[in-house]
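One chain of protein is taken out of this complex; the other chains stay put.
== chain A ==
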Amino acid sequence: MWLATCTECEKRIQCEPFLFRSVTTVRLSDLPKGACAVVERVEDAHANDLIAQRLRDLGFVAGERVRLVARGPVGADPLLIQIGSTRFALRRAEAARVTVQEDVA
């Protein structure tokens, strides 16, 4: 186990050697505030899901790092997601299409 710097939030996080790295796969909408994760994939909620397609176009593709920056004041909705240098507000239903691997500190 060693320490590395998260490229998104500049926090020191604990990482384990790749093979033993403990990651949990969750939905982007279930991340706690401030958490970093790596996008696994965007799932279509139904056939010809334009919202899922748009999410992929905006850069939600496998391997991209994301961070949950803030949550709305009512019902923790919408969510503010940082991906690269961009911040997107996504409603929970939109964020639920994205599965991510959460870094476990």
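By our rule, a residue touches a chain if its C-beta (ideal position, glycine included) is under 8 Å from a C-beta of that chain, and two chains touch if they have at least 3 such contacts; residues count from 1.
Keep this in mind: contacts and distances are computed from a predicted model.
Student: So which of "Fe(2+) transporter FeoB", "Chemotaxis protein CheA", "Cell shape-determining protein MreC" or "ATP-dependent DNA helicase RecQ" is the UniProt name of the chain that got left out?
Tutor: Its record in UniProt gives the absent chain the protein name "Fe(2+) transporter FeoB".
Student: What chain A residues would touch the chain not displayed?
Tutor: Counting over the whole complex, chain A touches the hidden chain at residues 7-8, 10, 45, 50-51, 53-59, 61, 69-70, 72-75, 77-78, 80, 82, 84-91, 93-94.
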